[in-house]
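Removed: one protein chain of the complex. Kept in place: all other protein chains.
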Amino acid sequence: MSSSAQHQSSDKATNYYVPSQSIWPIVGAVGLFLMALGAAMWIADGAAQYSWLLFFGAVIIVFMLFGWFGNVITESMTGLYSAQMDRSFRQGMSWFIFSEVMFFLAFFGALFYARMIAVPWLGGAGNNGMTHELLWPEFVAHWPLVTTPDGTTTTAMPWQGLPLMNTVILLVSSVTLHYGHVSLEKGRRTETKLGLGLTVLLGIIFLVLQVEEYIHAYQEMGLTLSSGLYGNTFFLLTGFHGLHVTLGTIILFVLFCRVLKGHFTPAQHFGFQAGSWYWHFVDVVWLCLFVFVYIL
Amino acid sequence: MSQLNLCLLRWQWGCLLVCSMLYATQVSAKSMPFNLTEGVTDISQQVYDLHMTIFIICCVIGLVVFAAMFWAIIHHRKDKGAQAAQFHENTKVEIIWTAIPFVILIGMAIPATKTLIAMEDPSNADLTIQVTGSQWKWHYKYFGHDVEFYSLLASRQDQIHNQKKKRENYLLEVDYPLVLPVGKKVRFLVTSEDVIHSWWVPAFAVKKDANPGFINEAWTRINEPGIYRGQCAELCGKDHGFMPIVVIAKPQEEFDLWLAAQQQKAIEAKAEEQTMLAMSMDMDEMMQLGEQVYNKHCAACHQPNGEGLAGVFPALKGSQMVTQDVAAHIDIVVNGKSGTAMQAFAKQLTLKELAAVIGYERNAWGNNTGDVIQPAQVKAAMQQKDQ
Partner (left out) sequence: MSTDAAINTGVSDDAHEHHDHKPSGFFARWVLTTNHKDIGSLYLLFSFAMFLTGGAMAMVIRAELFQPGLQLVEPNFFNQMTTVHGLIMVFGAVMPAFVGLANWMIPVMIGAPDMALPRMNNWSFWILPFAFSLMLMTLFMEGGGPNFGWTFYAPLSTKYSPDSTAVFVFAVHLMGISSIMGAINVIVTIVNLRAPGMTMMKLPLFVWTWLITAFLLIAVMPVLAGAVTMVLTDKYFGTSFFDAAGGGDPVMFQHIFWFFGHPEVYIMILPSFGIISAIIPTFSRKPLFGYASMVYATASIAGLSFLVWAHHMFTTGMPVAAELFFMYCTMLISVPTGVKVFNWVATMWRGSLTFEVPMLFAIAFIVLFTIGGFSGLMLAITPVDFQYHDTYFVVAHFHYVLVSGAIFSIMAASYYWLPKWTGYMYDDYLAKWHFWCSLISVNILFFPMHFLGLAGMPRRIPDYALQFANVNAVVSIGGFAFGLSQLIFLVVVIKCMRGKGERASAKPWEGAEGLEWEMPSPAPYHTHTTPPEIK
């Protein structure tokens, strides 16, 4: 897909590169379709063969990402991109991150609603005194919700210990990444590698500790995905965050490999920047999580 | 001008068409009101007035705006030689037509706020009734009186399937209507056992969602005796269209008599339950009663032919539980299965009815197990569960 129908004008500043046909979008669409179908049927039906469909779709998506980004990297390296083009990528990435913010907002919204409205109402607050009196007379509103209205009990995850450690790790990782970024802009390659490499490492440590925390929650604390609204919000928020950290770590790892291969220049390194924005965003989400899920 | 003529002509045709259709489809004698009901409570009257006020305001605004537009359409046409002016803004005008609607809105908001605040005050009620929706029936419980009952659609399947002529109040009739006193403030505590329903009687201007796990409050004070009909107003599954509400409003004395009679009936029913334990049904009686109960309470989901709806409601015909394991069969009918649409029928049916319907299922549609189930058997299973 490299034959490019390229449209250049004499005016360099406003030159805009329009790529020619590409196989990757349709590959990506098929990949997503297979993943969605596989996941849906697997969940609905429970039959294991569908998990293969999901897996197969994911492989296609990975294949597509390699191919697509490969194209973009080649185009960028051949100097087809202008500053305007770079802006398009940057803005695109920012809006993508904004959409992610809104996704998390839905779950934070659920958390706030539950804490401020649903649980107190079940406990008799607001205009819902009768709800408590007639339906849930035993229930005492309390957050963390360790005893649900139907009497399921669990334990709340304390913020000291692993979560605190993870907070520190993520904060440090943001610093190391920034260090790598600044070094890149100054053209100091070794420091860039160091900063980026450390960030990837910290990301992996974070994930390991998170898994550790989950195992602890499931096996010793009786805190599971299905133990009432506390467990629901806890696992979905930290879970989706963890998924984003996983993705972020992979992205940073790929960037690391690209730095090793000598991609990126102090002036042009959109890929690096996008990855770093993503990482900082994931970091901020964690801070909110730490405050609203663990501490308060 | 020709276009406009054409337009008018087409409209005349349209109207003619509508009229002829109206005539052609004259299938029922009962005519439909074309406006909101004024209802039979002070609140519903206020709501109606509010409705008419905003409606008329909207009509007036609409008339003004459309008049201006059609004036332009008629007079400022190119084929009449109109030359286009070139003005394209006027701050003064724009401010005016931002401000005027704003003022009009304030005019609407004030009475609306008053009415709303009055509607949302259920305090100091004379009578409290818990209204519980479930798929697809209403349950009413009179607080402080030992009266409670289920209220189900009374229109029959053969009417719904066009095999019998539909009665006048088709789909708006129930077996046991809610009975309320006139002139008293009645508070409703609305909730649900499964999905969200909504309890709505237009004549009272009361519509409140029945949310499972929560209780909503609403109230009414009926001014005139009569029969008032409503329907469930929140999609609640397959038979959402088939769970009507009927309220009979009676003067206080008649209401008291009715209430006393109901209490008496409840006591008698309890006594009968005891005697029933000692009785035994034969196969014919069981099948006959069982079929009645089945069609009324079970057929909505499991279908009259016992085949259910694939993937939604299981077939009872040939079901392993129904043809073999009696204990499990009794258990699921009596206690339901939580987290599914299969509800507990212990409260809804008498022991005899329970026994009959279980027995019926075990012998109908070729299940032919030959089992006869007795009330005592069901009672025993219930007691076992209690321990």
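Here the chain labels run A and B in written order, and each chain numbers its own residues starting at 1.
Quick note on the criterion: a residue touches a chain if its C-beta (ideal position, glycine included) is under 8 Å from a C-beta of that chain, and two chains touch if they have at least 3 such contacts.
This structure is a prediction, so every number in the text was calculated from the model and none was measured.
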Item to check | Listed residues B:A233, B:L259 or B:I332, member touching the removed chain | outcome: B:A233
Checklist outcome for this item: Touch assignment to the omitted chain, from B:I54, B:I248 or B:A376, lands on B:I54
Checklist entry - Among A:I60, A:A118 or A:L184, which residue is in touch with the absent chain? => result A:A118
Checklist entry - What chain B residues would touch the chain not displayed? => result 3, 6-7, 10-11, 13-14, 17-18, 21-22, 25-28, 30-37, 46-47, 50-51, 54-55, 58, 61-62, 65-66, 68-69, 72-73, 76-79, 82-90, 93-94, 97-98, 101-102, 105, 108-109, 112-113, 115-117, 119-120, 135, 159-162, 166, 168-172, 194-196, 198, 200, 202, 205-209, 211-214, 216-217, 230-242, 309-312, 339-341
Checklist entry - Which positions on chain A touch the chain that was left off? => result 1, 5, 7, 9, 11, 14, 16, 18-26, 28-30, 32-33, 36-37, 39-41, 43-45, 68, 84, 87-89, 91-92, 95-96, 98-100, 102-103, 105-107, 109-110, 113-114, 117-119, 121-122, 126-128, 135-136, 145, 148-150, 152, 224-226, 228-232, 236
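One rule holds for everything that comes next: only the chains that are shown with their structure count from here on.
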Checklist entry - From the C-alpha centre of chain A to that of chain B, how far is it in Å? => result 45
Checklist entry - For chain B, which residues count as touching chain A in their complex? => result 130, 189, 191, 213-215, 217
Next on the checklist: Please output the residues of chain A touching chain B within their complex, sorted ascending.
Outcome noted: 121-122, 127-128, 130-131, 134-136, 149
